[in-house]
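Below is one structure, written out as structure tokens; comments come after it.
Below is a slice of the complex: some chains, not all, each in place.
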Amino acid sequence: KDSAGAPGQQAAGGVGGVGVDLPRADSDFWNAYSGYIPTKAKDLGLTLTATTNSTNDVQKLIGNVDNLTAQGAKALVIAPQDTGAIGPKLDELAGKGIPVISVDTRPDAGKFYMVVRADNRAYGTKACEFLGEKLGGKGKVIEFQGALSSINGRDRSEAFKECMTKKFPAITVFEEPTEWEGTKAQAALETRLSTDPDIKGVYMQAGGVFLDPTLQVLKQRGLLVPPSDPKHIFIVSNDGIAQEFDAIRKGEIDATVSQPADLYAEFGLYWAKQAMSGVTPKVGPTDHGSTVIEVPGGFEDQIPAPLVTKDNVDDPALWGNKK
Amino acid sequence: MRLAKLRDLALIPPIIALLVYGYTLKPDIFLTHSYLVDSVLKYQAVLAMVVLAEALVLIVGKFDLSLESIVGIAPAVAIFLVVGNTSVLGAPWPTWTVLPVALVFGGLIGVFNGLLIVRFKLSAFIVTLAMLIFLRGLQLTLVGGSTISNLAKRVPVIDYLGNVRILTLPLSIWIVVVLFAVGIVVLGYTRVGRSLYAVGGNPDAARAAGIRVERVIWMTLVVAGLLAALAGLMMSAQLASVAANQGEGMIFMVFAAAVIGGISLDGGKGSLFGALCGVVLLGLIRSVLTLAQVAPDQIEAVYGLVILVALVLARLTSGKAQD
Amino acid sequence: MDGAQAPPVVEAVGIAKRFGPTVALADGNLSVRAGETHALVGRNGAGKSTLVGVLTGLHRADAGEVRFAGKPAPAPGDRAAWRERVACVYQRPSVVRELTVAENLFLGRQPRGRFGLLSPGRLRREAAELLEAWAVPVSPDLAARDLTVEQRQLVEIAGALSLGARFVILDEPTAQLEAKAINRLFDRLRDLQQQGVTFLFISHHLPEIYEICQRVTVFRDARHIVTAPVAELSHDKLVEAMIGEARGLVQVGADRPSVSADAEKVLELSGVGVPGFVESVDLSVRRGEIVGVAGSAASGKRQLAEAIAGLRARSGEVRVTGRVIKAGQVPAALRGGVGYLPGDRNVDGFVPGLSVAENATMTIAGKLGPRGFVLPKVRDGRANTMIADLDVHTAGPHQPVGELSGGNAQKVVMARALASDPEVLVLVQPTAGVDVRSKESLLGAVDEQTRSRRGALLVSDELDDLRVCDRVVVMVGGRVVGEHPRGWNEAELVAEIEGIGESGV
């Protein structure tokens, strides 16, 4: 996996090595991302100085960044899950002339070269719109939030809530914090199904964590029925992993927002290479189907995050359908 | 030696109070069989199993932090060998191996802990802490951050543990009830069981009385490993998957339940019945807080506060100092 | 004795045992004949308890051999085989505090009932029978934690004897017992001896040796010195063998000058009561005077001492050199001039992990340097003085007290009580479990320390202790019932202590 990371290989091809920090090791999505990093680096002819993992701890992230630069990384691809705490480090790196590409999140402060992300708020909005339409603007919906202390979870929750209040005021939303734990989601679902048996929709903020647990409960309660059945509960997931696609094909869930792990890896590294070659990003559409905009602190490459339903689930371009 | 001494019953009043309070909140739902079983107790089953394991270890005067990681790693290893994308050790193995492999793996960890604690005379706290870190890491390496998912209908034991009901109660609850009953009988009415208290209370006296202290400790650690592995399978069955962080963070609640239930960290004290009451109490507090519509971002604070208040009340009413 | 031709019940030859750098036993020899009661004596740290550990299979000897009835000892791990051959009441309490008396009595051998499960009913019944046979007035359902020292000891003795072994070791069983309990124990031992049980008996009370033992073995400095019939070894010869010099023991306090009636009162108790233990005690101690307080365990004497030291709430008034001492606060008592030696050093006498120097200076830690600083040099200097004054056998001021033998640990506790240069010493059972020579030096220290400067309140039921006192008051049921000047009659005193003629106890 770290074949490109051996010491002494730096500065191959005229550009320096890229240091990559993975944000966490216990999620399907980030594991897929991590899997794409070495292959995409090879495709781009980039050298990886080293790959570290900050296990969802911003202090470790900052330590890892120091470690990577100490080891000679000339550009960094990171994914700060805490967008507040990374600012000063970014300014320091900018001062040292080391460009930073932030994948998945946009830092609240500090300078960076490029943000590569699909908007987490957009996930929440897309899920809301899908459920709102399917439910005809009324009924009850349960939402499995992530950890309240996670920025991505919070963005999804807020956007989902905002959209629901604005566009579908007649829909009741039960927000269930879960700490990203499947059992907590299950217990919440059972409780809600007891108190409010007329729940008609589920939004789960992470398919990797909540998919199987949710299906397990619904199966036991005999609620896993086709959309034509009035007992059907509409489920929107979030991530875009292969298991979700399978479930969509089987009709167990209705949709998911595909968060493009492959594109995150590819364009994170792509922009790292651009940065090391001294390219200044240009605002506007790119040649890879996304748009670069200017944001406080730098630029942002907005990667599309398609909603996957039964209609487009077999699209080979979706990363969940690859390999 | 009597089945329930006064101390063991200390938690009965707060449990009744919570039941009454829950009933006033939602009279139509709360005291129903389906709510109590499916929304409250079922999700405490895994915790109860690990509390059982930890209670035994605490009674014998030791400490086992690694149990929470066994909850994750034992099913992960067993299921990985069956459905994983690997050919080591002749995998894929037949699906019936899941149960024995998980148990053997859990037991082996107990053996290894015992080796370091009993033979090398290392501190149980630090040995099992290092073991916890190691096993968590191993779990990540193995599951590779990607949940082993979609296990329903592929691994029979998972289906049984997850779906079978006997006399309307889920199998997992039966397992807990039976194992606690067995535990209570063994601890109260067999020489081996009583020797746990003797070893935990005064190992020198136990040794002088002819009890093989080291063997008893070692055996307890192995049994705890087995129980934790079974708990892990139960959790995987509930979720129909093995998450990369399965069990993580659970050990705090395990200790909380055991200690609230009257098990002493100093060894030689406490009863399994009390520990079980501790588990039920924690489960009820959480579910009542949910029913009471405490705001999601305040529920944790209220939870901690309620535990503190419960402790002080128990202290004031029982008049006994704790340790 | 016909046991002479049969092989000895137990024979230990050339036992050596080291604990790290400490040589606990260098050449331990012992041969106990069938049917006798054999005494093992020696100073604190002579290696007696270590030999007991080897004889019961808890310690593995580094060298030497143990034989039971002529056959080699069982394998170290085979506890059952050891327990068939030898039963033991260890010196350290070996009960499990959280378990009931019944369970402690039958630990590891609880009676089984139906389905091979233990039967709590049978356990309680058999325990009750056993306790009754031993006249131990304790409920089998009581937790061992709630037993008094005496009760605990009796339970342990009853438990060991009930094992049915024909050879029983008693390591200082009488150190914490009252006279009446000791007598009951001895009656029982004689009984069992009649039935053919052999005993190895360890005690620092030499009269006891003469009372119930036939032969005696003396250890000194980890070695076997002599084994002889007690009849052939006079008290002085025995002491000589133990301490290794011809000088006999002196009666401490025999030459104490009389206390003048107008000497200042260093301690005055008026109407002192301790809820539940002491009703109302008036008592005073003059400068240069040692006042003994005798009484049974239920007399409240110990609680009275603890109240004076500030460890218990109390009513009434305590004055030291005229100044009133605030109740219930150890620092107040300490500052007021009370030096206190607790009754059970293992409970609140010392901190085992801390050094001799730290333990000895714990009451004066504020005076070992400027502004709350503790200068190690100053502390070690003070400690060295105390070690020399009290003749503490230790590797030096830095040795943890937990590694000292009991008598030496007791001297450290005494040093702690004296460190604050108190006006009055409150001493509870100061010589419990201490060897004859150490007892002499401890009592000698009390004697010397109180000749001119201080006064002392010596709470004890050991006659040896009380002999040092200028006068002895007797407590029964929380009240002072009598007073005896020096030269009291032993029988009278004992009768009064035991409340004969009164309703007490």
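We call the chains A, B and C, going by the order they appear; numbering starts again at 1 in every chain.
Going forward, a contact is a pair of C-beta atoms (placed from the backbone, for glycine too) under 8 Å apart; a residue touches a chain by one contact, two chains touch by 3 or more.
If you're wondering where the values come from, they're calculated on a predicted model, not measured in any experiment.
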Complete complex composition as a label formula, though a single copy of each is shown: A x1, B x2, C x1
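The definition used in the following text is that only the chains that are shown with their structure count from here on.
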Most central chain, judged by mean C-alpha position against the global CA mean: B
Mean-CA-position distance for subunit C and subunit B (Å): 45
Approximate Å spacing (C-alpha centroids) for the pair subunit A, subunit B: 33
Of subunit B, residues touching subunit A in the complex: 26, 29, 32, 34-35, 38-39, 42-43, 46, 140, 144-147, 149-152, 162-163, 235, 238-241, 243-245, 248-249, 287, 290-291, 296-297, 299
Residues of subunit A that touch subunit B when the two form their complex: 24-28, 30-32, 34, 145, 148, 175-177, 179-180, 182-183, 186-188, 190-191, 194-195, 208-209, 211-213, 215-216, 219-220, 243, 246
Residues of subunit C that touch subunit B when the two form their complex: 56, 58, 77, 79-80, 82-83, 88, 90, 92-100, 103-104, 107-110, 116-118, 120, 123
